[in-house]
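So the structure is just underneath, and the comments pick up after that.
For this depiction, one protein chain was excluded, whereas all remaining protein chains were kept in their positions.
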Amino acid sequence: MEKERFEKVRKHVRSEAALEAGDVLNKIKDNFPDNPEGMNYFYDLLSRQFSEGILPKNGKKVIGTMCVQVPDELILAVDAIPIRVCSGSFPYDNAGAEFMPAKTCSMIKAIMGLFSVENYQKKFDMLVIPTTCDQKKKTTEMLTDMGYETYSLSLPSRKDNDNSRHYWQNSVKEFAADLMKKTGKKITTSNIKKAIDLKNNARYEFRRFFNLRKKSPSVIYGKDAFLVANAYFVDEVESWTSALKNLNDELEKRVNKNFSIVNQKTPRFLFTGSPPIFPNMKIPLLVEEAGGLIAVDEVCSSSRLLYDMPAYDEGALYDMIPAIADCYLKPCTCPCFVPNEERKDKLANLIDLFNIDGVIYQSFSGCQLYEMEQKLIGNFLMEKGIPMLYIESDYSKEDTGQLSTRIEAFIESIKIKKKSDLKGKRATK
Amino acid sequence: MKYFAGIDIGSTSIKIVITDEAEKIIAHSVNATGANFHKNSMAAFNSLLDKENIKRDDIVYIASTGYGRKLLKEADETISEITANAVGARKTVTGGKVKTVINIGGQDLKGISLDEDGNCGNFVMNDKCAAGTGRFLEMVARTLETEVGNLSNLHFSLKGVPAVINSTCTVFAESEIISLLANGHSHEGIVVGVHYSIAKRIARLIKRIGVEDIIFFDGGPAMNKGLVEAVENELMRELFIPEIPQITTAYGAALIAKEAYEEEAVHA
Amino acid sequence: MKKKQKKRIIAHGYSRGLIIISVIFIAPVFAENREPKSFHFSLTSPAEKKQKHESEHAAKPVRKYWLSTAEKDLNLEGYLLNPLGEEKELKIEKKEEGWLVSFNTPFKDSEDHGANNVYVVDKKVVDKTLYIRTAKWITVNHSCGWGHGHKHDKIRHSALSFEKIPFEIVPQVLWDDKFHIRTKTGDNLKVFVYSYGKPVENAKVTVVSEKDWQKTMITDENGGIEFQMIRDYYERNWERFHTSHRSRMIVEAEYEINESGNYEGELYNKIIMSTSMPWKYSPALEDYASYKSGLTVGGIFFILTLGGVLLYRERRRKPFLELDFEKKPRKNKKNKNE
Partner (left out) sequence: MNKFKKYINNVNISRFRFWFQIFAFIIMVYGGFLSIDIGENLPTFSCPYIDKGGGTCFLMGLQHRFTLPIDQLISFRGLAVLTSVLFFVSWFIFFNKAWCGYICPLGTLQDWFTKLRQKIGIRYSNYSEAKFKKLKKIKYILLGLLILIPIFMANSIPFIGKLSHDWAVPFCMICPGRTVLPLFQGDASQLVIDYGSKTKMIFTVLGMAITGMFFAGAFFKKRFFCFFCPMSALQFIFKKLGFLRLIKDGTKCTKCGDCYRACDMGIREIADDIESKDIIKDDCMMCFKCVAACPEEKCLKVNFLGKTIYEATEEGFYKRQKGKK
């Protein structure tokens, strides 16, 4: 009886989630002109993810990860498939809200909803959750309680000293050992080298993509960029890389032809804060529908995901694994670190590189880290003279009207500023 | 003669302002929004034209703003109420530069800080709920069985100690007021308490963007002198209240319409 | 002189044969007391007893050398060859203590930088025999402050022969290319004898060490002899042992020519030429240094370090490092600033 009810709920939530995903995808596809051909792969992939489920079916071990700090290379080295299970789905968020505290962040609720509604216990061989924020920490325990195999990857709160660096390296080493035990496969120099190369290829293409986005006026919308990175969560690395390569080639042609999707006047935004994860593309879509362009982002579901590359000096495990560990810790600008000056530097650099007019800072209500860091970042940007719009929101659609007013007002104010800047420039000429 | 119209479709009322090329208000109206935004706003617009004897063709550019701006297909341009409000406030005050704008609308609370050029620099809005907005005042008036316009009188006729209202949430405040009444508090005391609770909320909100003189206070509730006094006391600064506080946003929209029209003419 | 020689024969029996031969040949020459003794240069006057040594590392503005003889009636000619082989002026003074030669070596890194040859020549006819006595001193004008570069060619640090000199000793190697002295006990030394710039065969060369050990050899067709310098510095008290102890040695050569002639109006029918060159040598490294100890010390420390690293690594593998509560808490001031 209980089982039957459960099955009913699952069916309902699943169909709702698929509906939501389809809806958002349609918006992404249809509300914008000139989508690159190369994006179709990603559109298809994400729609398949929600209609057919997120799991690959090739018999390999599947290891779920949360947060960018999980070193995928190790998982790839033991011939398992890493899948990032962070969810942006509102129906799952709703499902999670049934038993999660009201002030939990939407993403955590959605993750918990996903794992409580779907019976993934047997499909995931392990769920790796770094101890980034307090909510993720407790998520680990709750998932264990639900019968999932979890692994809590212990992350230090500081990254600016050697102690924490070594702590993290040890943490990763322990994880590698555990992974070997779990999968029964050994991590060797050659297979980890292969894994690093595999991921570095992806990173290389991702960086190319990143650099192509620098072109102003832009050749691609921010919403598409988010999708590309989001697809990485669930896709296999090789196919993702080759799809991105196609897209990059296409965009390169656009750049060479001087073709752009927006005009010179379009305000260029930097998106930062809590990660928009498909299908929660609420804010990026609102921004771009209102005539703005998200030129670049600084979120863990997109630019931060594949930007940093590990560099090992000696091709042996004693150097490669710490090198991998370092690359996930040191450049990371997650607000769970103290101090997090790097985030400011990173934002400043991105603002310069991408010719940014304004910053949009999203924070999920309940995500205290981003909520609190908003003030610091806001002050920093104010000093730099870059306007910032702070939006506190969640996965629900109910605040769309109010948000669109705020976003439009923000865009209008930037347009006015740009106009007067242009006038000033003309006057000086 | 060329005229420009700004139509502000708010949650409670539709405000229309028609200006001439000299940016002077030559006609304005405030009507209830009702259920059908589009129909009502067009009706209000047409009746205003009739009343002031202006030909529809003379209105060369219409800018719509406010909550329902996107529904008005007749508009040549839509603009967010924040920008429109800032522009309107900037033009309304002639004696100096407006630095801060406080707007209480039917369903929201806004604070806008203007930069040196009078453009919208930074702004804050209340989140989803309607606490401390015009709707809240309406609810208070209804609970006290009086008119919204009468709240100001009640405020100034207080003799004694004001009541303390802890909640600005429309739903919770209602029950709180009822219990205060049951405890024998006077209507006047409750009204003053309500005003101060709204004022506190406003102060908390706009302190986020920084308060600087001249502070411009508009929106329907700005007509309530009692509330104005409460806000002034909370902020410990003087407020600038425009002649007709409701229409600043619509005026701003009209000004933007003019600007947009001129820009189009240049490009054409 | 004869007695002395005999004494030496007894002391060093192994070279007896050679010396007996030389005694037979030369004995008639020394039959009378009037024969002039050979002389050599010294850093001290004949009156002084104390030994002195010249340093290779210190530059001196004026070089002064005494002649070992106390004879007053010498007819000295002086020659000075600078490091490039050019002849320079040499000052000879007759002092109360004896004969003093001197020359300037200006303190700078100039052409004077290198080996200088100092000669005096005395000719005299006694008993129808012409005695040509020469003395030679080689000094290096060098300061380590001028550097040890290789800017100086070989000429600058080798002893040259001079064609104006009737009889002279030219050592093969005296300094290395850094102008540092090389002669150590146990070294094989090679010495050539030249007359007016040409090698002299069958000349008799005697090496006399500080402790009066001596060895005499006859030059080959190139005018050269070779011998191993023996060790004669034994310090009973190790505390007083000096690695840089300099022992003096004198290399002497003699040669007789049956030739008649006239020297300044005096007739002679035989020429006897003699020359001398003082030198110094120090104990060989092997005498006071040990490879065994060196390698042992090096090895011990190698193993200690190696072991230390490995031990440390092993310790790190243990899960917990013990916390020492009695230790004073470390100052965290610096960490705060980081």
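Lettered A, B and C in written order, each chain numbered from 1.
Just so it is clear, a contact is a pair of C-beta atoms (placed from the backbone, for glycine too) under 8 Å apart; a residue touches a chain by one contact, two chains touch by 3 or more.
Quantities reported herein were computed from a predicted structural model and do not represent experimental measurements.
By the touch rule given at the top, the unshown chain touches A, C in the complete complex. Of the candidate positions A:R10, A:K61, A:K138 or A:K330, contact with the unshown chain belongs to A:K330.
Within the whole complex, the absent chain has one touching residue among A:D125, A:D160 or A:D178, and that is A:D160. Touching the omitted chain from chain C are residues 144-150, 178, 238, 241-244, 285, 288-291, 293-295, 297-306, 309, 313.
Against the chain not shown here, chain A presents residues 160-162, 165, 193, 196-197, 200, 203-204, 207, 211, 307-316, 318-319, 322-323, 326-327, 330-331, 342, 345-346, 348-349, 352.
Please note the rule applied: only the chains that are shown with their structure count from here on.
Chain A has the C-alpha centroid lying closest to the overall centroid of all protein C-alpha atoms shown. Ranking all chains by how far their C-alpha centres lie from the centre of chain A, first place goes to C. In whole angstrom, the spacing between the mean C-alpha positions of chain A and chain B is 40. Distance between chain B and chain C, defined via averaged C-alpha coordinates, is recorded as 111 Å.
Considering their complex, residues 67, 79-83, 86, 108, 117, 119-123, 125, 127-128 of chain B touch chain A.
Considering their complex, residues 387, 392, 398-399, 401-402, 405-406, 408-410, 412-413, 416-417, 420 of chain A touch chain B.
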